[in-house]
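What follows is part of the complex, with its chains left where they were.
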Amino acid sequence: MEALAIFAYAFSGLIEARKRRLDAVGAFLVALVTAFGGGTVRDVLLSRRPFYWVEHQDYVLFIFAMSIFAPLFLRVTSRLFDQRALLVTDAIGLGLFSVSGTSIALDAQMPAFTATMMGVVTGVFGGVLRDEVPLILRDSRPYAVCAFAGCWIYLGLDRLDVDTIYNVLISTAFILLARLVTFKFDIRLPH
Amino acid sequence: MEALAIFAYAFSGLIEARKRRLDAVGAFLVALVTAFGGGTVRDVLLSRRPFYWVEHQDYVLFIFAMSIFAPLFLRVTSRLFDQRALLVTDAIGLGLFSVSGTSIALDAQMPAFTATMMGVVTGVFGGVLRDEVPLILRDSRPYAVCAFAGCWIYLGLDRLDVDTIYNVLISTAFILLARLVTFKFDIRLPH
């Protein structure tokens, strides 16, 4: 049930990202915050730990895969049902997250009225982020993707037991240079 | 004192909501985030639990009542003092929240400079949300109100000891259908 809610919202995020012409990393970020934004706010408000996306790393990976394959899928099907698919996936996510948010807040001994407000926040917040985040990502130059690549380099060198100090220097230098090079040569991500 | 701050900010939220022509649910949400936004951020930063709006559910209910009656009241009086009332209620909320935020941060053993910054954040954040949230709610179709109704259905069926699985299905189906029906027939909330 929870998985259905997450994938419905993630998919609505990918449709929205496509409408706004974001690149693959941007689409991934929008799908991620749409799927996990409401639940994270709920978990902060209820002091629940670990966050559910920490427990379900497989969901994050699945959304990552969706972000890569969705553009191909959406290109084929978009003329048929773009707007309607956004409405339906959004309504499924809104419904499941609102109700599960209320349920979890009641289990955490919240009073009734507060529990319903938490349900509404859990349900609505993903949709709000889906609408807002693309406005923040309007820059078409690679920004998050440079950071992303640098973090993976750090992770890889950490696995190879490279000394932390050198590792930080190397990974940071990579991100710094990547940003400067993409600006110098005005490299933009395809979308 | 705290009650005065909360109601001053809630009232400024209702005035702002009226200026932006939001419906009753939208006005309630704006009043709520204006009244409790700053204090919630402060409580997250200071790791204070439970949140004070969890302890004071009566305040939330009172703001709910205000949201229903305020439009009538504001319609009568608005020509007289709309802009001035916004300025004064905002200044009362800003003052009380900034000072109480500083006081609470000092009690929590924060160093002096950090305590004043927390006071400023507590005071300013409600006003920031009051200005930003209406931009997010610009869609005049019922969105939060569908989620809200579904959460109350869940709560009611939960009290009637309906099995959780069926309850989630019914409440979610209600929200999903409500969204699709309001789109299909282009139903908009009055304002």
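Observations
As written, the chains take the letters A and B, and residue 1 is the first residue of each chain.
By our rule, contacts are C-beta pairs under 8 Å (C-beta built on N, C-alpha and C of every residue); 3 or more make two chains touch, one makes a residue touch a chain.
Computed from a predicted model, the values in this text were never measured in an experiment.
Shown are 2 identical chains; the number of copies across the whole complex in this structure file is 3.
In the analysis below, only the chains that are shown with their structure count from here on.
For the pair subunit A and subunit B, the distance between mean C-alpha positions equals 26 Å.
Subunit A meets subunit B in the complex at residues 1, 44-45, 47, 87-88, 90-92, 94-96, 98-103, 106, 110-117, 119-120, 123-124, 127-128, 131-132.
Of all residues in subunit B, those touching subunit A in their complex are 32, 40, 44, 49, 51, 53-54, 57, 60-61, 64, 136, 143-144, 146-148, 150-152, 154-155, 158, 164, 167-168, 171-176, 179-180, 183.
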